[in-house]
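A single protein chain has been omitted from the complex, and every remaining protein chain is retained in its original position.
Chain nomenclature is as follows: A, B and C, assigned in order of appearance, with residue numbering initiated at 1 for each chain independently.
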Amino acid sequence: MGLLDKEFSDGNIVITKVEDLFNWARLSSIWQLGFGLACCAIEMMATSASHYDFDRFGVIPRNTPRQADAIIISGTVTLKMAIRIKRLYEQMPDPKYIISMGSCSNCGGPYWEHGYHVLKGVDRVIPVDVYVPGCPPRPEALLEGLLKLQEKIRNESLRTHSV
Amino acid sequence: MKNPEEIFEILKKEFGESILAIDKDVPTEPIIAVDPMYINKVGQFLREHEELKFDSLMVLSGVDDANGTKIKDEDETEVISGGTLSVYYHLHSVYLKHKITLKVSTPRDNPKAESVESIWKTADWHEREAYDMFGIIFLNHPDLRRILMPYDWEAGYPLRKDYKNPEFYQGMKVPY
Amino acid sequence: MYQFLFNITGNEIIAGLITACIPLVFILIFVLFAVWFERKVSAHMQDRLGPMRVGWHGVLQTVADFVKMLQKEDIIATEADRKLFSIAPVLVFAGSFAAYAAIPFSSKLLGSEVEVGIFYVIAISSLVVAGILMAGWSSNNKYSLLGAMRSAAQIVSYEIPTALVVLSMVMLTGTLSLDKMSQMQTAHFWDWNIFGGPTFGFAKFLLIPFMFVGFLIVYISTLAEVNRTPFDIPEAESELVAGYFTEYVGMKWAMFMLSEYANMFSVSAIITILFFGGYQSPVGYLGNTLGAPALIPFEQGIWFIAKGIFFVFVQMWLRWTLPRLRVDQLMTVCWKYLIPYAFINLIIIGIITLL
Partner (left out) sequence: MALKTETMVLNMGPQHPSTHGVLRLELELEGEVIVNVKPHIGYLHRCFEKHAEVMTYPQVIPYTDRMDYLASMSNNFGYVVAVEKLLGIQVPDRVQYIRVIMAELQRIASHLVALGTNGLDIGAFTPFLYLFRDREHILSLFEMTCGARLLYNYMWVGGLSHDIHPDFVRLTKEFVNYFRPTITELNNLLTFNKIFIERTANIGILPLDTAINFGATGPVLRGSGLAFDLRREDPYSIYDRFNFEIPTGKGLVGTIGDCWDRYYVRVLEMEQSLRIIEQAIDPIPEGDVQSAIPKRVKPPKGTVYSRTENPRGELGYFIISDGNVNPFRIKVRGPSFVNLELMGELCKGHLVADVIAILGSIDIVLGEVDR
């Protein structure tokens, strides 16, 4: 965003307007990568089904990492799967966000002590934006996690990427 | 419909010394111990015999009996040496509706047993899982490699009682 | 329209540019509307609400999607064939946009009164196949290669039943030009071709069943040409992940979506012209009754767009109810059923027009 980094003398009216528009667009059409790992994936499916309807917030599942903006890591991340998740994260185009859903992907969940094959938290492999607690979190909790992510995007500024 | 004692008699008569013993005192199910190198012949016989017709292997589970001696090696972790790793076969006949449990005990340092994959196709993955979790090698199994753990996992066999977690796996910290 | 502008400006380039811009503007607005419309239609069919939070009832949803896609990082895979990779979406969009040149929106607003209108449209819309093959090959990804192969085979083989039915309609109406075809079906719905054409007589009643068969054949085969369910095998989410545009990101992928929806409308437009009286209104014009003939072209435009959107709605309706056909079943439907029926239909209509 070299063009916009130049400080206009009279300041920020132009930038905040454009910033709001860009942030509003990014937050109101978050396309999630359609893949689930474990029990949380069933709750994620229930959230995008008719009763809780993810589509109200503009979230539609996309199948290829190329066209997805956010991954919802829903389920236990095992060591064998962690390598794949890292590659998926790298394949996604840049303004991308990660929602870690469920205590398994937050910190290893019920498998933290004796799970020899479980990665203790997905943030050891990819940077996470929003953690949704619960095992599995209720659909309302996932929706609240999405709203938290939207809030975070709303405050992002074009000049310095806030992550 | 035969109960385990009759089946044990038939097997004893057929195979003689390779059928070791039957123990009935332990609750809920009598178990017939079999010699590990003859298990595929016994299995073939159990499947073909018209009075028995055990045509489906319900489950094949590896067990670490942990009955060896516990010795402390240099960094004060205890390693079990000697003792046995055993494999339990639960067989069931769909048409004659009777069940039997076989047990095979193999020495812990080089656990070898015959594969029954040629008799019951379902044993293919069960044996691979027993190998993956305990290191029991099944002779002439089509492709015996790890099934649940990553293929390049060198830190031993996880379900053994004396298993220790590796520190790192491909750059990721394993323990909490 | 071109002639009218040429008289004003006197310079062909400007006139040509302006007449080309009108369908482009229409397509952009239509795509913004159609994507939102599809999400709302599919949502309400599935007992849920669809986009609600972005504007009143999610009206600005597609605008948000569009602006978000502007910000996406443009990834081209290292082994991808760089030049082909970027040309493919442009070619696919060019194919579907060029078809709008000959579509008469109303008696006044008409790209170019081309004598061979329908022939041009069918020829130009097969340009899309080249673009799809390029996209599939250049993104160096097994899934897109499989998707591109399938969609090329599908589009090429479904052109034949479309061409046959169009041939039978040309035989009936006697002209190739879309504009004349629309004018012939005068402003009352019983004169439309679906009900046997304008001339009253015994042939008109004989024609009606074969017109319906022709309409069904051409509707099914244009569905397949536009890759919509039950024929959307090239981008079958469940098998090929996303077909030939698996590797495309942001704006390049938006071009594919633009051309898919543009194709959907152009195909529905062709069907309305062939069978449902193009821009003629079914119940006569308000302009005549109020005595303001200048009003008629706008009414015609509104009727034309309304009919087009109705057929686009039916395509969406089919997409969210029917499962998907397999590739070989799709080919058997085309070669074993649609083409023979189209031939028989062609012969019978020929005989009837000779009566």
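The working rule: contacts are C-beta pairs under 8 Å (C-beta built on N, C-alpha and C of every residue); 3 or more make two chains touch, one makes a residue touch a chain.
Please read these numbers as outputs of a predicted model, since none were measured by experiment.
> Which chains here would be touched by the one that got left out?
A, B, C
> Looking at the whole complex, which of C:Leu110, C:Leu325 or C:Ala342 touches the chain that is not displayed?
C:Leu325
> Of the residues listed, A:Phe35, A:Phe57, A:Tyr97 or A:Tyr131, which one is in contact with the missing chain?
The one listed residue touching the chain not shown is A:Phe35.
> By the contact definition given up top, give the residues of chain B that touch the hidden chain.
Against the missing chain, chain B presents residues 26-29, 31, 55-59, 61-64, 88, 90, 94, 97, 101, 120-122, 124-125, 133, 146-150, 158-159, 161.
> Touching the absent chain: which residues on chain C qualify?
These residues of chain C touch the chain that is not shown: 42, 45-48, 142-143, 146, 229-230, 232-233, 236-241, 320-329.
> Which chain A residues would touch the chain omitted from the figure, given the whole complex?
Missing-chain contacts on chain A: residues 33-39, 41-43, 45-46, 49-51, 61, 63, 65, 75-76, 78, 80-81, 84, 88, 110-111, 114-118, 135-136, 138.
One rule holds for everything that comes next: only the chains that are shown with their structure count from here on.
> If you average the Cα atoms of chain A and of chain B to get two centres, how far apart are those centres in Å?
Spacing between the chain centres: roughly 44 Å.
> Write out the stretch or stretches of chain B touching chain A in their complex.
Answer in residue numbers: 148-150, 158, 163, 165, 169-170, 172-176.
> Residue numbers of chain A touching chain B in their complex, please.
Residues in contact with chain B: 79-80, 82-83, 108, 112-113, 116-117, 119-120, 124-125.
> Help me check something: in the complex, which residues belonging to chain C touch chain A?
Residue list for chain C touching chain A: 39, 43, 46-54, 58, 60-61, 63-68, 70-75, 237, 241-242, 246-250, 253.
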